[in-house]
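Shown here: the complex without one of its protein chains, the others still in place.
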Amino acid sequence: MADRRRINGPVGATTPPIFDKPAAPAAAKTRDAIRKIFLKTGITPSASGSAYLELENPNPKRPGNTSLKLSCTVHGPRALPRSAPFSPHIILTTHVKYAPFATRQRRGYLRDSSERDLGVHLETALRGAIIADRWPKSGVDIIVTVVEGDQDRDSPESQKDDEGWDMMNVLSGCITVASAAIADAGIDCVDTVAGGVAALVCKDDKTAPTIVMDPIVAEHGSILAACCVAYLPTRDEITNMWFKGRLPGADMMVYDKLMEKSLVACRCANRVIVQELNETVRKGQGIS
Amino acid sequence: MPLDTSTYNLALLRVDGRRWNELRQQKAQMGVQPSADGSAYLEMGNTKIQCIISGPNERDTKSTSSASTAPTSGGQGATVAVSIMIAPFATVDRKRRGRNDKRVQEMQTTIASGLAAAVQGQSYGPRSTIHISLNVLSQDGSLLACLINAASLALVDAGVPMTDYLVACTAGSTSSYAAADEEADPLLDLNTQEEQELPFLTLATMGATDKVVAMVCESRVQLTRLEGMMATAADGCKGVRDFLDGVVRDKGELMVQEGAIGRGEVVSSMDLD
Amino acid sequence: MSSTSQHLLLSPAELAYLHGSLSLITPGPIRPDGRSPTQFRPLTAETGILPGTNGSARICFADGTEAVVGVKAEVEKTPVSPYEFVASTEGRKDHTVTSTPQKKIRKSKKAPAATEGGEDEIAMEVDEDEEAAAAAALDKVRGSPDWVELSVEIPGLRDDDSGTIFLTSMLTEALLADGEFVKKLWINRRFHWKIYLDIILISPPLSYPLPLLSLTTHLALLATRLPRLKSEADEDPMFDDDWAAATFLYPRQDTSSGKAASSKSSKQTSTAAAAPPASRPPITLLVMAVGDNIIFDPSKEELAVADSAVAVSVAEGPSSESEPESESISATTTKRNLHLLSVRTIDPPSRLTPPGVPNSVNASAWGTMTAATAASAAAPASASASEAAAKHPDARVTETEDVVGVWKAPRGGAKFAMLGAMVAKVLERGGVAEEVLDGLEGVDLG
């Protein structure tokens, strides 16, 4: 018999209220550059290194005109716990955590598998850059918090993007912000790492697909394929690459063009890092 | 869907056409996993289990955290660590078991303490561990019994000294507790349908002797019927032991042919009881 | 710590020797087990080992690593998301959801500046009877990625361990990348199949488990069969309970239509392997680069000296019209239409290996610049490095030139051209991917 104390909801499924029709996205002007990046290091005094990154939203419809906010803190190099085995090099642990309010779908406080996946990508990207045997027997924790995910709040629910393309933009942001934070923390790096994304998009199945840098998921009709690259500009080497999607033919041409485009995106992002790091040193010299 | 045992009394045949004291069809293989110290694959009916043994080696606490352990020969011998992994596709409807699933841990402890009684661990010293990992590929009744049989077969393959095979079998009673009719006779080696419906117990004995090492009964049984069920289970264990013994002897024969052990020294080293 | 690097104890000298032998150019890389760069380790594979599942497979490598995959399918109700409801009302059709699939409704969409009341009538014509061919309806259908659930179980690793999760997401991504697989799970607009793919690694991983897991998944999906649908379009699904009539998830390109039904559970050893199915599930190959050599299916030792490693997921799509399909059915000459699904770089465990100490700095080897020590051939820079050594014999190793033969964990990443070459080598005509697919076709699907 039903529990008298509990008031049960209606038996069948009910459809939620439908709000007013969101305005159609403005025709996306062809953007052949990455979104403007705001980067600031040394924002958290308690961490040994920290950085904050924002990606500007080109066609804002809401008050805050950013589409991605990331904050990264680096704790280390510090002593390893007693139980850890002897390691002649630094132990790198990376955590990527979405704030519960960051994306359209609220995420819990425990890290789910997609965040752990991003963590492994970030670790691969940074381990290539860090000179590990400079800090024997020590560990460094890199924690990136996604304050605002790169998801457009206004696109109608039906276009609910469950392909996860926005994860690539978040990963490239994480790589850039973590690299700035590591430099701020004074951990020896072979080079600064910059993240960049390029995607193969097509308006509708008539027009030929085009390659776009730093894609905004809601702006394009449908994204066929995308790749996110972590790049060392002066050494011209790639430490992490993540490609996903379906290329029309098996020809490598489209694949290589996509990769080159993402490297261009990385170089632009790297310019921002270099400028910000110069800024901190100049400011540091000003004081001392 | 309840198993209608009513038809049983007519032709004395069970759902899968077996008599009351018939074991299910058993198939077994030893040494299926070349990279492990000892391995065995056992099928009793549709319950299929693969057992991998690594050890006896120096105890590293990391891997034995999720397993349950039991010291052998009163603490001076090696410890036996058992970890069971039930595949999500093992049962009819897929069920993914969490990490510390209480029922699995309980089975692990029963098997570990059972094997600890059978294994002569003192030749390995207290700091070594024999790690037994059991993978359940498909589950159709008397799971604990099959796990024990697979583990003891794999231990023989790993060359761990044991006093005797540790064999186990399940036995149930045809009428449920409420029916209370007198001439309910016991059933041997139950499958899932019978287990869900009838009271049953799992009995593990030290080889063909009647020494009971472990007994698990989680359903209500009338005391008068318990004795009959235990006797049936003990007979079942003898049948299982003969089957396992056959498998081991075939494997031994194979090894002799392949020249793993010389024919002469085999006979001298075996102190025939 | 990636799962591969735990119990591999190789000294810097061994690592340097391995790296040297693998990066040889002239006779090509010399691998510890003597394989050619594109040669795979022998494996035994069998399918249909678990009658209780919709499809199952087991692959065992020669070195003993073994994986078992079970595929189970359940019918699940498709949640009708409210917004689809909105989209359908935009089309102004009557509210009862009985019309045929969306494709038949011809509607012209005015600029959605429709006022709240939406009184403009959009001409709409519903053809009740004209049933679209199933194929035509299929491409309109868009499955959703959460119809597939894949879980990996590795002994010794917890399932929320980052290594396991990386493997799981890589395998899932390969399956979902091109959206073809989820379309097969569509029953009608109200129901769909939910596929559970459970992968178990029986023994602790001896080498990086990715290729083994993906090959086993490939075989299990090939052997998966779903009961034949008897019900019509949008009714509650009714299935034929004769398992022999079950249809394969990846239908076969059979000449005789009855072939699929007749080759049911009875093990046909004599007949030629069934013709390759039109499209096949994806496979993921692990490719490794040392120096300029590209090596496939690396063992644990080889992976420990890798400069870079990449996992490439490839699938064989239906032969697209653009390439004329050669008529002969025999597996060798069919031109496979491979297309790339996903590529991920793997963090090689070589970065976690301890460095060797060159003689110039090693105090116990008279770390001085006497002409005899090999270091003198290196740039003189290392000379004064030994001066630092003299200051305190075992001071931490200061930066020195890369001395040939002394192992140093690789720094930085891989060159762009090298990554491109690795992917190209997998995809090229008659390349490794095709060789693996041919090999897998040989397995008689139980």
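Observations, loosely collected:
Every chain is named by a letter (A, B and C) in the order it is written, and numbering of its residues begins at 1.
The definition used in the following text is that contacts are C-beta pairs under 8 Å (C-beta built on N, C-alpha and C of every residue); 3 or more make two chains touch, one makes a residue touch a chain.
Simple rule for what comes next: contacts and distances are computed from a predicted model.
Look at the chain that isn't drawn here: its UniProt entry, checked against "S1 motif domain-containing protein", "General transcription and DNA repair factor IIH", "Exosome component 7" or "Ammonium transporter", names it "S1 motif domain-containing protein".
Taking the complete complex into account, the chain left out of view touches A, C. Considering the whole complex, the residue from A:6, A:206 or A:282 that touches the absent chain is A:282. Considering A:173, A:196 or A:233, the position touching the chain not shown turns out to be A:233 (whole complex).
Among A:54, A:148, A:184 or A:214, only A:184 touches the chain left out of the display. Touching the omitted chain from chain C are residues 363, 366-370, 379-381, 383-387, 389-396, 398-402, 411-412. Chain A residues in contact with the hidden partner, per the touch definition given at the top, are 42, 48, 76-80, 82, 84-87, 129, 131, 134-138, 183-192, 232-235, 274, 277-278, 280-282, 284-285, 287-288.
Here, only the chains that are shown with their structure count from here on.
The touch graph of these protein chains is an open line. Chain centre most remote from that of chain C: B (centre = mean of CA atoms). At the centre of the protein atoms shown, by the Cα-centroid criterion, sits C. Centre-to-centre separation of chain A and chain C, using mean CA positions: 23 Å. Look at where the CA atoms of chain A average out and do the same for chain B: the two points lie 51 Å apart. Chain B and chain C have centres, each the mean of its CA atoms, that are 37 Å apart. For chain B in complex with chain C, the touching residues are 33-36, 46, 48, 50, 52, 54, 63, 83, 85, 87-94, 96, 99, 133, 135, 137-138, 140. By the touch criterion stated above, chain C contacts chain B in their complex at residues 49-53, 56, 60, 62-66, 68, 70-72, 74, 151, 153, 155-156, 158-159, 196, 198, 200, 202-204, 206. By the touch criterion stated above, chain A contacts chain C in their complex at residues 13, 15-16, 18, 20-21, 24, 87-89, 91, 113-114, 116-117, 119-121, 123-124, 127-129, 131-133, 136, 156-158, 160, 162-163, 190-191, 227, 230-232, 235-247, 249-250, 252, 255-256, 259, 263.
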